[in-house]
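Input: one structure, supplied below.
A single protein chain has been omitted; all remaining protein chains appear in their positions.
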Amino acid sequence: MAEPWSPPPSFAQLDHDRTARRGYPEAVYCAGKTSDQVRAIAAELRERADAATLFTRADPEHARAVLTELPNALHAADAGLLAWPPEPPPTSGGLVAVLAAGTSDLPVAREAELTARYLGRPCELAVDVGVAGLHRVLNRLDLLRSAHAIVVAAGMDGALASVVAGLVSAPVVAVPTSVGYGAAFGGLAPLLSMLNACAPGVAVVNIDNGYGAGHMAAQIAANR
Amino acid sequence: MAEPWSPPPSFAQLDHDRTARRGYPEAVYCAGKTSDQVRAIAAELRERADAATLFTRADPEHARAVLTELPNALHAADAGLLAWPPEPPPTSGGLVAVLAAGTSDLPVAREAELTARYLGRPCELAVDVGVAGLHRVLNRLDLLRSAHAIVVAAGMDGALASVVAGLVSAPVVAVPTSVGYGAAFGGLAPLLSMLNACAPGVAVVNIDNGYGAGHMAAQIAANR
Amino acid sequence: MAEPWSPPPSFAQLDHDRTARRGYPEAVYCAGKTSDQVRAIAAELRERADAATLFTRADPEHARAVLTELPNALHAADAGLLAWPPEPPPTSGGLVAVLAAGTSDLPVAREAELTARYLGRPCELAVDVGVAGLHRVLNRLDLLRSAHAIVVAAGMDGALASVVAGLVSAPVVAVPTSVGYGAAFGGLAPLLSMLNACAPGVAVVNIDNGYGAGHMAAQIAANR
Amino acid sequence: MAEPWSPPPSFAQLDHDRTARRGYPEAVYCAGKTSDQVRAIAAELRERADAATLFTRADPEHARAVLTELPNALHAADAGLLAWPPEPPPTSGGLVAVLAAGTSDLPVAREAELTARYLGRPCELAVDVGVAGLHRVLNRLDLLRSAHAIVVAAGMDGALASVVAGLVSAPVVAVPTSVGYGAAFGGLAPLLSMLNACAPGVAVVNIDNGYGAGHMAAQIAANR
Amino acid sequence: MAEPWSPPPSFAQLDHDRTARRGYPEAVYCAGKTSDQVRAIAAELRERADAATLFTRADPEHARAVLTELPNALHAADAGLLAWPPEPPPTSGGLVAVLAAGTSDLPVAREAELTARYLGRPCELAVDVGVAGLHRVLNRLDLLRSAHAIVVAAGMDGALASVVAGLVSAPVVAVPTSVGYGAAFGGLAPLLSMLNACAPGVAVVNIDNGYGAGHMAAQIAANR
Amino acid sequence: MAEPWSPPPSFAQLDHDRTARRGYPEAVYCAGKTSDQVRAIAAELRERADAATLFTRADPEHARAVLTELPNALHAADAGLLAWPPEPPPTSGGLVAVLAAGTSDLPVAREAELTARYLGRPCELAVDVGVAGLHRVLNRLDLLRSAHAIVVAAGMDGALASVVAGLVSAPVVAVPTSVGYGAAFGGLAPLLSMLNACAPGVAVVNIDNGYGAGHMAAQIAANR
Amino acid sequence: MAEPWSPPPSFAQLDHDRTARRGYPEAVYCAGKTSDQVRAIAAELRERADAATLFTRADPEHARAVLTELPNALHAADAGLLAWPPEPPPTSGGLVAVLAAGTSDLPVAREAELTARYLGRPCELAVDVGVAGLHRVLNRLDLLRSAHAIVVAAGMDGALASVVAGLVSAPVVAVPTSVGYGAAFGGLAPLLSMLNACAPGVAVVNIDNGYGAGHMAAQIAANR
Partner (left out) sequence: MAEPWSPPPSFAQLDHDRTARRGYPEAVYCAGKTSDQVRAIAAELRERADAATLFTRADPEHARAVLTELPNALHAADAGLLAWPPEPPPTSGGLVAVLAAGTSDLPVAREAELTARYLGRPCELAVDVGVAGLHRVLNRLDLLRSAHAIVVAAGMDGALASVVAGLVSAPVVAVPTSVGYGAAFGGLAPLLSMLNACAPGVAVVNIDNGYGAGHMAAQIAANR
């Protein structure tokens, strides 16, 4: 029944090519893993010279597990993120601007910022620039217009994505957050709002997915 | 089994009180009715001296049915609305400003405008003021700030409601429209966005419900 | 890439204008913030003479953080709200009536009542007036008809909004609550019910958003 | 593989028992069937002496197909229903009251009324008794209180079910209709509202399912 | 603005009429109430001679609060229900059969059973009669066919409601439960399934609403 | 930027292997294609000796396009399916039983039956075996127990899948249909019901996807 | 009213037939049961010689309850599963391959693997074969092609099911997991993705339902 078939060399090579080309760190998504599983992965990293890795969605217990094996790893508790090695690579490519509509969106924005930074981009974070006070976002026009890629983290109405995209020529990576009252439905409201942004130049990642937003922005702003 | 019970006079009186007090026209929602049913209602109106009435959601066939009985009725085909008698009442109360984010939102905005006008308010309509070009809405700040109530009709991201509410002190009645691509889900996206407006002072009516928005705004701007 | 652009003075002025005009307190939404962040905001307020502020969605820990810095702040634990300064402004404008369909809707109704009061309106609260016993709401007709704006807080079927709107000429601000059995889906049932109110004169705010409802009602009942 | 097994006689008997016991007509749901399929069923009926049958959800083409074979069948075009034989059985059991909140709910209410009548119950229909004008439903209290089962057909907010259940001791069978603006979502709003009725004594059938409501009400009001 | 209006005597009388006629106990929905609120209600009951009352959705803390004031109240912990006075009324009317598809549906079924019993009906409960083993439900045909009203509590596919309704002539009150794996979505799957029951004679109450199901069944089986 | 990379021979070979191994026909999903596109595909087939192909979801215009190029193709209009070459392969493997709960489910069931037959399985179709009359499905136990795979096509409550799975040891492939009243929500109700089948041995394909169901069943019943 | 009817012997026999034929263990779904209920079931098993049983969705407390009565039962804590008797039956039938897209999908995959093994199939589990690195799944082609049935457990995009089905001729049983960020909506995303698999040969079980997937796969791979 089973026919003989060996994976062609090109496949193994495929992945190697990709890692080498990108120079991007691997990511370990901790949320669905036990502390023991996370610790085992961290222990493996200690043995390898060149393995840049981000641990995302790490709760305090996950963090302890990583730090047991990699005591010098960077730990950004507010973003639920650990990075190994702790020093980010030298910056290259264009500026990534990260905007948090409100203070409650900060953890997601920080995850995006750190991810982009550990992929090698220069980053700048601006907080509390929601559209309820337009002057706040308009005050940051110089930042917005100097960026090659912009991450907008916003919950509730998610309106900041449309407003920002209307002001700049750089692509906007919108990340809806689960911040808000009942009918925000855990981020569904800003997700739909951002998908329906009335200004072109907006694309959307998953709810609360700061890692994905930062990664996408870093790819956009890479030198090619 | 059934106990004897006569409706107390106060009930019949109840409704009479209300109509007299409001001086607001009745509304006939045509969408679920046959042309014959609509025509019969129009015929009854002809007999009554004082019955101000709006026919909403009237398709061309509904309109013909009304105009057969009430040839002088006002017919605003773009808003799917007919009014009897054709002359609106004299204006009283504060200004109602009606904003349509884009041209596609115009039918709903017009329904709101005409409703508010037939309830007696002075009205002004501004079109194509979506947030993708902030200068467009900011150019209408004088209008917005002179209004006692503001209707915002917007589809897609519905972001205009938040932006406007952040600029004025008058209450904003937001009406989501079913305009937009797939994930607008027939108006669900702007509905949720408006319910989650990050600026206070926004309340929401049903999708495409220009009549409800205009009615609410007229009540808000009434002299009391 | 980034063009030179300075935020025009009119923007900074914009916000100042708005605050001055409204005389409305700022609101700090505590739900997504750490106690430390909330405390820092409270500490800033202590330094400012004129900053009226409401802390909404404050859990006991948030409350402790505020009271550490502002020991005299009003704390309404049932509504999850703190107010600074503790004295509400003198009343002006029309009466805001707040209705809670059942006892379980009381926290949301109280948040609405206090918000409207701290925005300067006279308020009156009526509880346990659900439509399962019509006489209860009909017994409050005098209250309802003396109000310039009415807040209706109801979960389950949300039917109270329609019934009240059919009895009065004042605008009704409906706030669905997350009270109820399974298919209430966390407030979705009364939200949809209120958006589809068969009587005109109803507009809706977010689920459990007593603050938003009270704010909207206070704006409607303001003297203009 | 297949073990020998003969359906025991008790099964065939099962169905016969049931039909005999109920004396209720069969129902043919036309919506998913071709005209030819419907016509073939009608032709079969012509051959059988005792087969009382309702054709539900019959569009004009379905109706023509039935009437070709059974020219004397009753055809209630407004309810999309045909009945064979055309005469309903003599009435027995208690009164079924059927309420339509508005004119647009009439087709569903009529389907319920006719179904209950063809199952043998005395019926009475009341239209335009929505809660936006409470006096209208209160004017029919005598009808409501003389009924053994009450069908409430309502779209939009579906609030009539709660109000009626609060006024009577008979069970209420609520049938949501797909009447309404956008966020009625094809009847979802009244469906959820009725499932969350704040008065006990309400149970719900499918959206627009007048047949199901009338059937259930007839069963409730049967003499047992 | 507010016209003088006194609640007509008929309203107060309305409620009294209703309570007297029904002889049904009041219900206190504990889920949204604090223990103090529940205890206060219990204390009031102690003062009244004739107030039959059910406390539903009572968690252990709610139960303690009730029992502090009414130590002799019946407490059915498995159903989250307390009854005062503890003795149910003498039975009258027809039999109410309550079916639980599986053991996990038992709490809801028990709530239904006790409610119907405290409204005065004779009741019988059958457990573990899910359709995965048809012989289990067919073994209870004698019970099903002797009942005047049948409550079916089922989660997952909710298929039991259709199967039972196809076997009997009594009305079936279906109560979906929140039992099941992921795509049961908290009871949505059986709710929709039951609303779409392919056999007529099924009406549905809210998810996990054993109280509502038992109440409806008791009304159906009442002597009239 | 782009590195040189040639698709390794193993890939092209991959697909060839697969087609050869399966001996299953290709399928052309017509629904999203123009008649011209479908005709062009049919024309290509004419040139190839060995290309067994099914055209699924073919409306009358699609069918005409195919038959223009392949006049001898089998056309099953009721199932929206065309097959080329017209003769199915000789049967092999176990029996596939296909059940349609009602007449309205027949098009989907027929699509499943024909697909399984054109993949080489012996098939038998049973119609009108819904659970509202249990004797109907129990009368087909011999068929069910002789099958190696069973397809159950049902709309509304989808309960037939659970009932059948409880009676047999063969795997059940359940295909929900979009048949039913409003709250069937285009097949969502039976989809969820089937995913939550209380009997093990049920797996589900997409709504109305008779092709997918027949294909899966044919794979299950294949000789291996 | 109730007609005399005795359950025919064939029914009792029905179930016995089925158990005997299948030789499959019973399953006790622990999630909705108390520890006491689970313990009582375990105690009953101790008395019976031949009762193979799986306890699924057993949390640590459930497990303790089972092990108190059946100390030798197998307990796979990672899969929330206990088996009695502890030794699986001798293997028969074809190979069941179980794939977990990522480490977080492992508990569900393990539940599937153990279920299939306790139904008598030989099993092999492959982890971390998600499509983000195609070489990982392509490296397992020999496993995939030697299997008679394949279980694919995947969260997030659920894309692995389509990719695998495109590579093999065996049927794929897809089980979506609740792993992932916000818009995975508790497994809804992979559920819909798998139902829409672009390759034929995929059928889907409930979210996180490893037991159902393993059972279905074991039935497919059984010798018949």
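Letters A, B, C, D, E, F and G mark the chains in the order given here, with residues in each chain numbered from 1 onward.
One rule holds in what follows: a residue touches a chain if its C-beta (ideal position, glycine included) is under 8 Å from a C-beta of that chain, and two chains touch if they have at least 3 such contacts.
Note that the structure is predicted; figures quoted are calculated from it, not measured.
Screening A:53, A:103, A:162 or A:206 against the full complex identifies A:206 as the residue touching the chain left out. Of F:66, F:129, F:170 or F:191, it is F:191 that touches the chain left out of the display. In the full complex, chain G touches the hidden chain at residues 101-102, 130-134, 138, 155-159, 161-163, 165-167, 180-181, 183-185, 188-190, 192-199.
What chain A contributes to its contact with the hidden chain is residues 14, 18, 21-22, 24, 27, 94, 148, 166-167, 169-171, 173, 191, 195-196, 200-206, 211-213, 215-216, 219-220, 222, 224. Remark: the residues of chain B touching the chain excluded from display are 94, 102-105, 133-136, 138-139, 141-142, 145-148, 155, 179-184.
Basically, only the chains that are shown with their structure count from here on.
When the contact pairs of B-D are matched by residue number across B-C, C-E or F-G, over half of them reappear in C-E. Of all residue numbers used at the contact between chain B and chain C, over half are used by both chains, marking a mostly same-residue interface. Matching the C-alpha atoms of chain F with those of chain G calls for a turn of 180 degrees, to the nearest 5. A centroid comparison over C-alpha atoms places C as the chain most distant from chain F.
Chain D and chain E have Cα centroids lying 25 Å from one another.
Our note on geometry: chain C versus chain D, Cα centroid distance of 43 Å, whole angstroms. Taken residue by residue, chain B touches two or more other chains at 1, 3, 14, 21, 166-167, 188, 191, 195-196, 206, 212, 224, whereas all remaining positions touch fewer.
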